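With one protein chain removed, the remaining protein chains of the complex are shown where they sit.
Presenting subunit A:
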Amino acid sequence: MTMMVAVDDAQKLSFKRPIGDGDTVIVYERHDCMRAVTVSPGSELQNRFGVFKHSDWVGKPFGSKVFSSKGGFVFLLAPTPQLWTLVLSHRTQILYLPDISFVVSCLEIVPGCVVLESGTGSGSLSTSLARAVAPSGHLFTFDFHEQRASSARADFQRNGLTSLITVTVRDIQGEGFPKQHEGSVDAVFLDLPQPWLAIPSASRCLKPDAVLCSFSPCIEQVQRTCETLRSSFTDIRTFEVLVRSYEIKEHCFAKSVSEEDGSPVGPPPQKRKQSTLPANKSEKTESNFSVMAKPCNTARGHTGYLTFARLTVLSN
(Lines give C-alpha, C1' and ligand atoms only; values in the text may rest on other atoms or scores of the structure.)
Protein backbone atom coordinates (compact mmCIF):
# COMPACT_ATOMS: atom_id res chain seq x y z
CA MET A 1 0.00 0.00 0.00
CA THR A 2 1.57 3.20 -1.08
CA MET A 3 0.77 6.65 0.17
CA MET A 4 1.67 9.13 -2.54
CA VAL A 5 -1.59 10.90 -1.73
CA ALA A 6 -3.14 9.96 1.59
CA VAL A 7 -6.83 9.19 1.29
CA ASP A 8 -7.18 8.29 4.91
CA ASP A 9 -5.38 8.96 8.15
CA ALA A 10 -3.60 5.61 8.26
CA GLN A 11 -1.75 6.36 5.04
CA LYS A 12 -0.11 9.57 6.13
CA LEU A 13 3.58 9.81 6.73
CA SER A 14 4.47 9.20 10.36
CA PHE A 15 7.29 8.04 12.60
CA LYS A 16 5.06 5.11 13.35
CA ARG A 17 4.33 4.09 9.79
CA PRO A 18 7.18 1.80 8.70
CA ILE A 19 8.13 0.71 5.21
CA GLY A 20 6.26 -2.45 4.29
CA ASP A 21 6.05 -5.06 1.61
CA GLY A 22 4.50 -3.59 -1.52
CA ASP A 23 5.24 0.03 -0.64
CA THR A 24 6.75 2.30 -3.25
CA VAL A 25 9.85 4.02 -1.94
CA ILE A 26 11.93 6.65 -3.63
CA VAL A 27 15.55 5.57 -3.47
CA TYR A 28 17.70 8.68 -3.14
CA GLU A 29 21.32 8.26 -4.20
CA ARG A 30 22.06 11.92 -4.89
CA HIS A 31 19.96 15.00 -5.40
CA ASP A 32 19.98 14.35 -9.14
CA CYS A 33 19.78 10.58 -8.97
CA MET A 34 16.63 9.00 -7.60
CA ARG A 35 14.32 6.21 -8.61
CA ALA A 36 11.05 4.65 -7.53
CA VAL A 37 11.25 1.07 -6.28
CA THR A 38 8.46 -1.22 -5.13
CA VAL A 39 9.55 -3.04 -1.98
CA SER A 40 9.44 -6.79 -2.33
CA PRO A 41 11.24 -9.06 0.16
CA GLY A 42 13.51 -11.32 -1.81
CA SER A 43 14.33 -8.55 -4.28
CA GLU A 44 17.51 -6.54 -4.40
CA LEU A 45 18.53 -3.15 -5.69
CA GLN A 46 21.90 -2.85 -7.40
CA ASN A 47 23.59 0.46 -8.03
CA ARG A 48 26.99 2.08 -7.87
CA PHE A 49 26.97 1.82 -4.10
CA GLY A 50 26.47 -1.93 -4.02
CA VAL A 51 23.69 -4.41 -3.52
CA PHE A 52 20.74 -3.54 -1.27
CA LYS A 53 18.35 -6.17 0.01
CA HIS A 54 14.73 -5.04 0.14
CA SER A 55 14.21 -7.21 3.20
CA ASP A 56 16.57 -4.89 5.10
CA TRP A 57 14.21 -2.04 4.38
CA VAL A 58 10.99 -3.53 5.74
CA GLY A 59 10.16 -2.19 9.21
CA LYS A 60 12.35 0.88 8.94
CA PRO A 61 10.81 4.34 8.88
CA PHE A 62 10.71 6.31 5.66
CA GLY A 63 13.63 8.69 5.61
CA SER A 64 16.06 6.02 6.82
CA LYS A 65 19.58 5.56 5.63
CA VAL A 66 20.18 2.01 4.44
CA PHE A 67 23.39 0.24 3.63
CA SER A 68 24.58 -2.04 0.88
CA SER A 69 26.63 -5.17 1.19
CA LYS A 70 29.79 -3.15 0.65
CA GLY A 71 28.95 -0.32 3.02
CA GLY A 72 27.58 2.23 0.59
CA PHE A 73 24.27 3.87 1.45
CA VAL A 74 21.15 5.41 0.04
CA PHE A 75 18.08 7.05 1.62
CA LEU A 76 14.58 5.64 1.34
CA LEU A 77 12.02 8.40 0.94
CA ALA A 78 8.25 8.38 1.03
CA PRO A 79 6.76 9.05 -2.40
CA THR A 80 5.20 12.46 -3.01
CA PRO A 81 3.91 14.06 -6.22
CA GLN A 82 7.09 16.18 -6.37
CA LEU A 83 9.42 13.23 -6.11
CA TRP A 84 7.27 11.31 -8.58
CA THR A 85 7.69 14.12 -11.12
CA LEU A 86 11.45 13.72 -10.79
CA VAL A 87 11.57 9.93 -11.11
CA LEU A 88 8.75 8.99 -13.49
CA SER A 89 9.52 7.65 -16.91
CA HIS A 90 9.10 10.30 -19.58
CA ARG A 91 6.85 9.10 -22.35
CA THR A 92 6.28 12.74 -23.27
CA GLN A 93 7.71 16.10 -22.24
CA ILE A 94 6.47 16.71 -18.68
CA LEU A 95 5.61 19.64 -16.45
CA TYR A 96 7.88 20.40 -13.51
CA LEU A 97 7.35 21.86 -10.06
CA PRO A 98 7.22 25.62 -10.87
CA ASP A 99 4.55 25.20 -13.57
CA ILE A 100 2.67 22.51 -11.64
CA SER A 101 2.44 24.52 -8.43
CA PHE A 102 1.38 27.69 -10.24
CA VAL A 103 -1.29 25.81 -12.20
CA VAL A 104 -2.79 24.19 -9.11
CA SER A 105 -2.96 27.54 -7.30
CA CYS A 106 -4.34 29.59 -10.17
CA LEU A 107 -6.93 26.96 -11.04
CA GLU A 108 -8.05 27.45 -7.41
CA ILE A 109 -8.29 23.71 -6.84
CA VAL A 110 -9.27 22.62 -3.36
CA PRO A 111 -10.30 19.22 -1.94
CA GLY A 112 -13.56 18.06 -3.48
CA CYS A 113 -13.10 19.72 -6.86
CA VAL A 114 -13.81 18.00 -10.15
CA VAL A 115 -11.06 18.67 -12.68
CA LEU A 116 -10.65 17.82 -16.38
CA GLU A 117 -7.20 17.44 -17.98
CA SER A 118 -6.11 16.82 -21.55
CA GLY A 119 -3.60 15.40 -22.44
CA THR A 120 -2.49 13.10 -19.71
CA GLY A 121 0.98 12.73 -21.14
CA SER A 122 3.24 11.03 -18.59
CA GLY A 123 0.99 11.88 -15.63
CA SER A 124 3.31 14.36 -13.93
CA LEU A 125 0.71 17.08 -13.46
CA SER A 126 -2.06 14.51 -13.00
CA THR A 127 -0.41 13.23 -9.84
CA SER A 128 -0.28 16.71 -8.32
CA LEU A 129 -3.86 17.41 -9.40
CA ALA A 130 -4.92 14.21 -7.61
CA ARG A 131 -3.36 15.50 -4.41
CA ALA A 132 -5.14 18.81 -4.79
CA VAL A 133 -8.63 17.31 -5.18
CA ALA A 134 -8.21 14.48 -2.63
CA PRO A 135 -9.83 12.85 -0.80
CA SER A 136 -13.32 13.49 -2.17
CA GLY A 137 -12.77 15.17 -5.54
CA HIS A 138 -11.83 13.63 -8.86
CA LEU A 139 -9.59 14.13 -11.88
CA PHE A 140 -10.85 13.02 -15.28
CA THR A 141 -7.88 12.94 -17.60
CA PHE A 142 -7.91 12.28 -21.34
CA ASP A 143 -5.25 11.33 -23.87
CA PHE A 144 -5.71 10.38 -27.53
CA HIS A 145 -2.76 7.96 -27.44
CA GLU A 146 -3.94 4.56 -26.26
CA GLN A 147 -0.57 3.23 -25.14
CA ARG A 148 0.31 6.34 -23.19
CA ALA A 149 -3.10 6.35 -21.52
CA SER A 150 -2.44 2.76 -20.55
CA SER A 151 0.99 3.54 -19.08
CA ALA A 152 -0.46 6.43 -17.11
CA ARG A 153 -3.24 4.20 -15.79
CA ALA A 154 -0.65 1.66 -14.67
CA ASP A 155 1.37 4.34 -12.88
CA PHE A 156 -1.71 5.67 -11.09
CA GLN A 157 -2.62 2.15 -10.04
CA ARG A 158 0.86 1.52 -8.70
CA ASN A 159 0.74 4.80 -6.80
CA GLY A 160 -2.66 4.12 -5.21
CA LEU A 161 -4.45 6.90 -7.09
CA THR A 162 -7.22 5.01 -8.86
CA SER A 163 -9.93 6.37 -6.55
CA LEU A 164 -8.89 9.87 -7.56
CA ILE A 165 -8.04 9.63 -11.27
CA THR A 166 -9.95 8.23 -14.26
CA VAL A 167 -8.01 7.94 -17.51
CA THR A 168 -9.93 7.84 -20.78
CA VAL A 169 -8.69 7.50 -24.33
CA ARG A 170 -10.31 10.33 -26.27
CA ASP A 171 -9.35 12.95 -28.83
CA ILE A 172 -10.42 16.11 -27.04
CA GLN A 173 -9.44 18.39 -29.94
CA GLY A 174 -11.66 16.42 -32.28
CA GLU A 175 -14.54 15.42 -30.03
CA GLY A 176 -14.49 17.76 -27.05
CA PHE A 177 -15.06 16.53 -23.49
CA PRO A 178 -17.84 13.99 -22.87
CA LYS A 179 -21.28 15.55 -22.44
CA GLN A 180 -21.71 14.07 -18.97
CA HIS A 181 -19.25 16.64 -17.58
CA GLU A 182 -21.19 19.64 -18.79
CA GLY A 183 -21.86 22.21 -16.11
CA SER A 184 -20.16 20.23 -13.36
CA VAL A 185 -16.47 21.00 -13.58
CA ASP A 186 -14.43 23.23 -11.27
CA ALA A 187 -11.27 23.51 -13.39
CA VAL A 188 -9.95 22.51 -16.83
CA PHE A 189 -6.31 22.09 -17.85
CA LEU A 190 -5.27 21.84 -21.50
CA ASP A 191 -1.87 20.81 -22.80
CA LEU A 192 -2.71 20.30 -26.46
CA PRO A 193 -1.16 21.31 -29.79
CA GLN A 194 -4.37 23.18 -30.76
CA PRO A 195 -6.13 24.03 -27.52
CA TRP A 196 -8.56 26.48 -29.21
CA LEU A 197 -10.38 23.46 -30.65
CA ALA A 198 -11.17 22.25 -27.12
CA ILE A 199 -12.28 25.59 -25.72
CA PRO A 200 -15.97 25.52 -26.72
CA SER A 201 -16.41 22.14 -25.05
CA ALA A 202 -14.45 23.29 -21.99
CA SER A 203 -16.69 26.32 -21.69
CA ARG A 204 -19.75 24.05 -21.51
CA CYS A 205 -18.18 21.85 -18.84
CA LEU A 206 -16.99 24.59 -16.51
CA LYS A 207 -19.17 26.12 -13.84
CA PRO A 208 -19.48 29.92 -14.15
CA ASP A 209 -16.42 31.82 -12.86
CA ALA A 210 -14.42 28.57 -12.83
CA VAL A 211 -10.90 28.67 -14.25
CA LEU A 212 -9.39 27.18 -17.41
CA CYS A 213 -5.66 26.88 -17.99
CA SER A 214 -3.95 26.27 -21.30
CA PHE A 215 -0.25 25.45 -21.52
CA SER A 216 1.52 26.08 -24.83
CA PRO A 217 5.20 26.31 -25.73
CA CYS A 218 4.67 28.71 -28.67
CA ILE A 219 3.41 32.26 -28.58
CA GLU A 220 1.38 31.74 -31.77
CA GLN A 221 -0.59 29.03 -30.00
CA VAL A 222 -1.15 31.41 -27.10
CA GLN A 223 -2.42 34.15 -29.38
CA ARG A 224 -4.88 31.88 -31.11
CA THR A 225 -6.03 30.47 -27.76
CA CYS A 226 -6.62 33.92 -26.27
CA GLU A 227 -8.56 34.99 -29.35
CA THR A 228 -10.85 32.00 -28.96
CA LEU A 229 -11.23 32.52 -25.23
CA ARG A 230 -12.55 36.05 -25.57
CA SER A 231 -16.07 35.10 -26.53
CA SER A 232 -16.94 33.17 -23.35
CA PHE A 233 -14.15 33.91 -20.90
CA THR A 234 -12.90 36.87 -18.93
CA ASP A 235 -9.85 37.69 -16.82
CA ILE A 236 -7.58 36.20 -19.48
CA ARG A 237 -3.98 36.29 -18.27
CA THR A 238 -0.82 34.73 -19.63
CA PHE A 239 2.30 34.02 -17.60
CA GLU A 240 5.69 32.46 -17.69
CA VAL A 241 7.04 30.80 -14.55
CA LEU A 242 10.64 29.82 -14.05
CA VAL A 243 12.98 29.13 -11.18
CA ARG A 244 16.57 30.11 -10.63
CA SER A 245 18.58 27.81 -8.36
CA TYR A 246 21.54 28.70 -6.22
CA GLU A 247 24.56 26.68 -5.20
CA ILE A 248 26.58 27.21 -2.04
CA LYS A 249 30.18 26.80 -1.20
CA GLU A 250 32.07 27.20 2.00
CA HIS A 251 35.00 29.48 2.00
CA CYS A 252 37.86 29.24 4.44
CA PHE A 253 40.56 31.81 4.21
CA ALA A 254 43.72 32.06 6.25
CA LYS A 255 43.82 34.85 8.77
CA SER A 256 47.14 36.42 9.65
CA VAL A 257 47.78 36.94 13.37
CA SER A 258 48.67 40.49 14.30
CA GLU A 259 51.85 40.66 16.42
CA GLU A 260 50.51 43.47 18.60
CA ASP A 261 47.53 41.39 19.68
CA GLY A 262 49.65 38.53 20.96
CA SER A 263 48.48 34.98 20.54
CA PRO A 264 45.18 34.38 18.73
CA VAL A 265 42.13 33.28 20.64
CA GLY A 266 41.36 29.63 20.07
CA PRO A 267 43.32 27.10 18.02
CA PRO A 268 45.22 28.35 14.99
CA PRO A 269 43.17 28.20 11.77
CA GLN A 270 45.27 25.65 9.91
CA LYS A 271 44.50 22.95 12.45
CA ARG A 272 40.77 23.18 11.89
CA LYS A 273 39.24 20.60 9.54
CA GLN A 274 37.76 21.94 6.33
CA SER A 275 34.30 20.49 6.44
CA THR A 276 33.14 20.72 10.01
CA LEU A 277 31.29 23.52 11.69
CA PRO A 278 33.12 25.55 14.29
CA ALA A 279 32.64 23.89 17.65
CA ASN A 280 31.97 27.00 19.68
CA LYS A 281 31.05 30.58 19.19
CA SER A 282 34.45 32.09 19.84
CA GLU A 283 35.93 29.95 17.11
CA LYS A 284 33.21 31.12 14.75
CA THR A 285 33.81 34.79 15.34
CA GLU A 286 37.52 34.26 15.02
CA SER A 287 36.91 31.94 12.11
CA ASN A 288 37.49 32.84 8.55
CA PHE A 289 34.78 30.47 7.53
CA SER A 290 31.83 31.66 5.50
CA VAL A 291 29.27 30.28 3.13
CA MET A 292 28.88 31.90 -0.23
CA ALA A 293 25.98 31.55 -2.60
CA LYS A 294 25.76 32.06 -6.32
CA PRO A 295 23.18 31.30 -8.97
CA CYS A 296 23.66 28.02 -10.84
CA ASN A 297 25.08 28.39 -14.32
CA THR A 298 22.42 26.36 -16.03
CA ALA A 299 18.70 26.80 -15.84
CA ARG A 300 15.60 25.70 -17.61
CA GLY A 301 14.96 28.58 -20.02
CA HIS A 302 11.42 27.96 -21.18
CA THR A 303 8.78 25.32 -20.74
CA GLY A 304 5.63 27.00 -21.96
CA TYR A 305 3.25 29.89 -21.50
CA LEU A 306 0.41 29.45 -19.04
CA THR A 307 -2.85 31.13 -19.98
CA PHE A 308 -5.61 31.32 -17.37
CA ALA A 309 -9.17 32.49 -17.91
CA ARG A 310 -12.45 32.49 -15.98
CA LEU A 311 -15.74 31.43 -17.53
CA THR A 312 -17.77 34.62 -17.76
CA VAL A 313 -20.74 34.86 -15.43
CA LEU A 314 -23.80 35.91 -17.39
CA SER A 315 -26.35 38.19 -15.79
CA ASN A 316 -29.84 36.70 -15.98
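In this section, a residue touches a chain if its C-beta (ideal position, glycine included) is under 8 Å from a C-beta of that chain, and two chains touch if they have at least 3 such contacts; residues count from 1.
Everything that follows uses one rule, which is that contacts and distances are computed from a predicted model.
For the chain of the complex excluded from view, the name given in UniProt is "tRNA (adenine(58)-N(1))-methyltransferase non-catalytic subunit TRM6" [choices: "Sepiapterin reductase", "RalBP1-associated Eps domain-containing protein 1 isoform X3", "tRNA (adenine(58)-N(1))-methyltransferase non-catalytic subunit TRM6" or "3-methyl-2-oxobutanoate dehydrogenase (2-methylpropanoyl-transferring)"]. Of the listed positions A:G63, A:G174 or A:P217, the one in contact with the omitted chain in the full complex is A:G63.
Here one chain is not drawn; of A:G22, A:G174 or A:P208, the residue touching it is A:P208. Of the candidate positions A:V114, A:L161 or A:A202, contact with the hidden chain is made by A:V114. Screening A:V39, A:I100 or A:L212 for touch with the missing chain picks out A:I100. Not every partner is drawn; the one left out touches subunit A at residues 5-9, 11-16, 18, 28, 31, 56, 59-67, 75-78, 80-82, 97-98, 100-102, 104-106, 108, 110-114, 128, 131-132, 134-138, 140, 166-169, 178, 180-181, 184, 207-210, 219, 222-223, 226-227, 230-231, 234, 236-246, 248, 250, 275-277, 291-293, 295, 305, 307, 310-315.
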